[in-house]
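Please see the structure below; I have some questions.
Apart from one protein chain that is not included, each protein chain of the complex appears where it belongs.
And then chain A:
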């Protein structure tokens, strides 16, 4: 039995020690407070009655507490901006967009990553690098052609390759766009993980006569559950928070547009009603914040997989 060395693990880094002082603590606390205050202000404002919001700053609430959930009811079901019917349909759209737009790319990327890592073929490295490079295509570049493709189909001369799909008023274009845009990063991250699975395990399964499909389903998927989970959170937040894809492929109508699109409209419209806008904004934060605080560890792991190499 080897004795574990206690010295290195127990001792904190000297740099960190050098930086730690009461002054450092004060600085960190100050930044944390600064970082949190704007969100607290939003939350407090969203709970105050309309008259209070218009006539005094939210910090007054500590002197005259007067809070309730009326704004939330108003903004969800009554609208209050023009003749719209409230945020409820948009909130529903956000969920209805985000869940499939998380599942689709995750499954497709896992399959592709497995094929690139374990069913290797000539040129699979090249395919992998091309996919990696596609990460950097700005979405802005893909929007117009993709929109034209959905509305007009694809033609080569007079030959129709793909007929025009009438997808207006459905979620399909948004799902498709999110799936395509998410694939490069998803394949890259999952490939890194799947390629590291033990070779012996894979070979043993093949010797036992399992097909690639069976290996994928019964070995790869369960083993890379942590990686799938971290990417799923990442993708969910990304889709939930997206504005650009939503504006382009879903417009701003209650049928398909998500919260972000409606909120951006509300924020831009004149004659601001802060009590409603802040309640709406906080509604759009609740789900991502809940996901974030509940699954923070996985989320961070997902981030690190992409940015700290080695």
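Just so we're on the same page, contacts are C-beta pairs under 8 Å (C-beta built on N, C-alpha and C of every residue); 3 or more make two chains touch, one makes a residue touch a chain; residues count from 1.
Here, contacts and distances are computed from a predicted model.
Which of the following is the UniProt-recorded protein name of the chain this complex doesn't show: "4Fe-4S ferredoxin, iron-sulfur binding", "Sugar ABC transporter permease", "Membrane protein" or "Sarcosine oxidase, subunit delta"?
In UniProt, the chain that is not shown appears as "Sugar ABC transporter permease".
Taking the entire complex into account, which one of A:47, A:187 or A:202 touches the absent chain?
Reading the full complex, the residue touching the unseen chain is A:187.
Out of A:193, A:240 or A:298, which touches the unshown chain?
Residue touching the absent chain, from the options given: A:240.
For the chain left out of this view, which of A:139, A:167 or A:205 touches it?
Answering carefully, the residue with contact to the hidden chain is A:139.
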